[in-house]
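A selection of the complex's chains, in situ.
A, B, C and D are the chain letters, set down in written order, and residue numbers restart from 1 in every chain.
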Amino acid sequence: GSDDDADAAGTDDGLTTITLASSPLGHLAPIYLAEDKGIFARHGLKVEVDTETSDLTSVPSVLAGKVDFATGDLTTLIVARTQGLDVKAVVPASASTGKAGADYGALVVAADSGITSPRQLEGKTVAVNILTNIAAAAAREAVRADGGDSESLKLVEIPFPQVPAAISEGRVAGAWVVEPFLSAARAQGAVPIGWGFTDLAEDLTVSAWYTSGALVTRKPEVVTAFRTAIREAYAYAREHEDEVRAKIPTFTQITPEVAARITITGWRDEVSRQAAEKLAGYARRDGLINTTPDLDELILP
Amino acid sequence: MSTDDALLRIVDLGKSYRARERTVDALAQVDLTVDDGEFVAVVGPSGCGKTTLLKIIAGLLPATTGDVYLAGRRVTEPPADLGVVFQEYGRSLFAWKTVRQNVELPLRSQGVGRAERRELVAEALDAVGLGQAADAYPWQLSGGMQQRVAISRAIAYRPRLLLMDEPFSAVDAQTRGDLEDLLARLWHRYAMTVLFVTHDIDEAVYLGQRVVVLGASPAGVIAEFPIDLPAERDQLGTRSSARFGELRAQVYAQVRRTPHLEEVAP
Amino acid sequence: MTTGSRTSAHTRRPAGPTVRRVLGILGLLLAAIGYEAVTRAVFSPLHVPPLTAIAPRAAELLTEARFWTATGRTLLVAAVGLLIALVAGIVVGFAVGSVPWLLRAASSTLDFLRPVPSIVLIPVLVLVLDVAQITVLLVAVSCFWIVLFQVLYGLRDVDQVAVDTARTIRLGRLGRIVHVTWPSVLPYLGTALRLIVSVALALAITGGLVMGAAGLGELIWSSQESGEFTGMYALVLLTGGVGIALDMAARLAERRLLHWHVATRREVAAR
Amino acid sequence: MKATVVAGLNRGARGVGLALGLPVLLFTAWWVFSADSTSIFLPPLSRIVEAFGQVWFSEVFVRDVLPSLRRLAAGYAAALLVGVGVGYLVGRWSVVRDLTSPILAYFRVLPAPVLIPVLLVAVGIGDATKLIVIAVGAVWPILLNTADGVRAVDEVQLDTAAAYRLRAWTRHGLILRAATPQVFAGARQALGISLIVMVVSEMLMSTDGLGFTVIRFQRTFAIPEMWSGVLLLGLLGFGLAKVFETIERRALRWHRGATGREESW
């Protein structure tokens, strides 16, 4: 938990305490590893992770200064920015692996559906976890990249955990799904046919750590320190994937066996500008926003 | 079962109410036989168990000991052709039904046809002087009027066995007399068997062929008085007759002997 | 003719406490069998696991400290919210319900506010409250409405003769509430109590599900989010168990407080 | 006599004044205090009202509000049917009650978000699932109130129905009718709950609906629009409550009379 005002406060040992808000998902593994390895301390930071949070609460919490940094998917951040919310994407929290066929998110269909390529999903019902976030764009982009009419998809909201069931019970023709449910779905006979993340961009930022403009103005050094520490953490994670896999079961309910199997998210140092533009385009077409966002305001240089 | 004239045989009946705070033996060793077509008036001190007895006969309350037989069959649930006027007449009326609908209800359940039903209901309501109030709801009526609705419901039904628990307690003297005569006439005409609980000893003697006196709680039958007045009775003649006076005095004396309010001094 | 020693039961005879409990267990057993059969026949065990898979996992959970911590937290949140709702609902209900003009003045506002889903307002609430507080608020608001409306309806069921009696013996407004309207409303509150006990628990869990508030809901969420369906269903099973326990407590409380009420005395007294 | 008419008119006017007074007061206060709010999440009421006009006075009403109302009506009707039916059984026979009370208590605590995944598998992603979610959310107050209402029916009424050997169905009807004051309490509770559950049910697997739209506004940080949805929900709730009251007023007149509350003058 966090105190009411977690405004990057100093501590006795000369470290600045920062509060990070994120649901306990796989992308936190590098953070916990970095904490173990003393990476944050080396940059003068002490990290408190607040997992009592959700997509519903993190943006207001960050803007109100209740937490310093939080994770949010890029589409959501773009939409927030466009609505005039002063959020700044600092550094990616999770990114595409960049390898089509081996990414941590995919468009899947039932093996016996006869569908083999995204284009065949035209006009069919496809599940995404949330209609207003990056998943919708990923699903559409997979179809578009395959030469299909991405607008013709009938997207419906189904949480990731229910995707394997929805696919195998034939409730939807296809679904956008990420790990660990991608593995689960495949284990239950679903097959991946499209890789929307890599279609969107090689270096796609799926979700990013963001903060408020106010904090950037007031404590730019903390933001910079945080970004540097995270990048260092990612470097470590890239080198020690086995440690990441071992870490995941300690803060999620994912079993070590599953953690050993799944595709781990990619870690990148820069928020992908090119991807952001594409996502903004989809957000506009899907009616989430009706003006073009100023991405320079969003992505912290 | 012996096949004598008895419609109702009550054998060694006993009833105890048990609750955490107190246990009440309401009835003990009640034995009573009522012939078919007989009119029996029951009197007894307040709280002695009259209502309890009636409810057991009606099959609404299980006895603790003993049995009730109606026409030779043990009573375990309300028998057919039973009419009851409850002491709590107000609560026995259905508040969402008009007076007419209340009276009509048992008839409908018996499958009496529409036209006949209407006639029976109108007749029964007129008989108790509520012809005008047929479309009123029970809660728009005075206590005595409500009681008359309950009476009217019971008589419209023309039951074989009619159980009445202080049915005239809330009506004025004049109306009471009229209703007594109405009841007597109906009893004659339709050969009903009537068990009639009352606190009015005059009324018991005036109406009954037999007056049964229950003792104080736990009540048993402590005396029975055959009423040898002529079958045709009328308010003025009968009540002023010498024999009526005698019988009345006999019953009164018997009732007086049973303990009532122990000490009546504030 | 035998003079019957003891007539057998010939009207519905309510069961004693033991029989009642046995029947309850029987009901649960039947439901369990039904569930097992349906899951085996209709669903894939991967999607909806059968009870035989869930139960061992549930037993395991019972030995884990984090389950008990989570349960404790959830129950605490539920209890705090429920108490707030109970007090507020009763106070507002009696205030509004026993003053006719106040009721008329407030009813349109109440009707307007009643259907506002707190869940929509979470992003606003998070500005001033933390997640645990929001969950308490969620519980309290939902339960408040239930208590309030039960009180208002209960007040309409008070017999006017009883009220008239109270007026003629010149009980004050407070005396009338204490001695007459409160006991009359109590049966309606008994219903409310059983309703809000489960609503409070359900919403305390929902708080974890949609906001990540620590407790059973968050455990369920993270099991689900990790693809741990058996664990998730085991948690749901145990949650239901907590629900049953709370309901039993509520029923017991009702029986004691309402021993004089028709409903209860038909069950208890008539033997 | 004329005085009575005038008094009646007065009372009518005062009634309207009373009914509108508090809402007007509250809205004015909201308007004034939010007028120069800079918080994105608490926009000025004027902004909300403006958004209200833009959002709901458009085809959105037909596309989103009507389907929601249909689901609401169907779900609520199902809740009524099941709640009164099962509630009657539970209230009437203690064996049924003893047999079912733990299992009902079990299902009562399951929050809608837990239920939805199972329904997704069992029922699919159509309207049926939403309808069931609404019904499941709204059924409990009806069920419990019906059961308790039936349990509390006056003994003399039961005895009367039994003594006259009324037909089984007539008897059931009478007992249920006697329990209506409390059944209505449950139905009224369920009305508010079903509106809320409707919104929750549209959080998932929806492509249209009032709840869907409001949640979408929330997620896309269209805050004034979100508030306008809250406003609309409030108005809907108010309207439905008024319809409900009209029905109830007729159905329970006898009850007001029997408890001595029917007005006479």
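Going forward, contacts are C-beta pairs under 8 Å (C-beta built on N, C-alpha and C of every residue); 3 or more make two chains touch, one makes a residue touch a chain.
All figures in this text were calculated on a predicted structure; none of them were measured in a lab.
Engineer: What formula, in the shown labels, sums up the chain copies of the full complex?
Structural biologist: Formula for the entire complex, using the labels shown: A x1, B x2, C x1, D x1.
As a working rule, only the chains that are shown with their structure count from here on.
Engineer: Compare the CA centroid of subunit D with every other chain's and tell me the farthest one.
Structural biologist: B
Engineer: By number of C-beta pairs in contact, which chain pair leads?
Structural biologist: Looking across every pairing, the one with the most contacts is C-D.
Engineer: What whole-Å value do you get for the distance between subunit A and subunit B if each is reduced to the mean of its CA atoms?
Structural biologist: Going by mean C-alpha positions, subunit A sits 83 Å from subunit B.
Engineer: Cα centroid separation between subunit A and subunit D, in whole Å?
Structural biologist: 39
Engineer: Would you pick out the residues of subunit C that each touch at least 2 other chains?
Structural biologist: Those would be 47-48, 123-124, 127, 210, 224.
Engineer: Please list all residues of subunit A that touch 2 or more other chains.
Structural biologist: 56, 59-60, 159, 161, 165, 169
Engineer: What part of subunit D is in contact with subunit C in the complex they form?
Structural biologist: 15, 18-23, 26, 39, 41-42, 93-95, 98-103, 105-114, 117-118, 121-122, 140-141, 144-145, 148, 151-155, 181-182, 184-186, 188-189, 192, 195-196, 199-200, 203, 211, 214-215, 218, 223, 226, 229-230, 233-238, 240-242, 255-256, 259-261
Engineer: Any idea which subunit A residues touch subunit D in the complex?
Structural biologist: It comes out as residues 55-56, 59-60, 63, 76, 79-80, 83-85, 125, 130-133, 154-159, 161-162, 165-166, 169, 171-172, 288-289.
Engineer: Under the stated contact criterion, what part of subunit D meets subunit A in this complex?
Structural biologist: Answer in residue numbers: 40-41, 117, 120-121, 124-125, 203-207, 216, 218-223.
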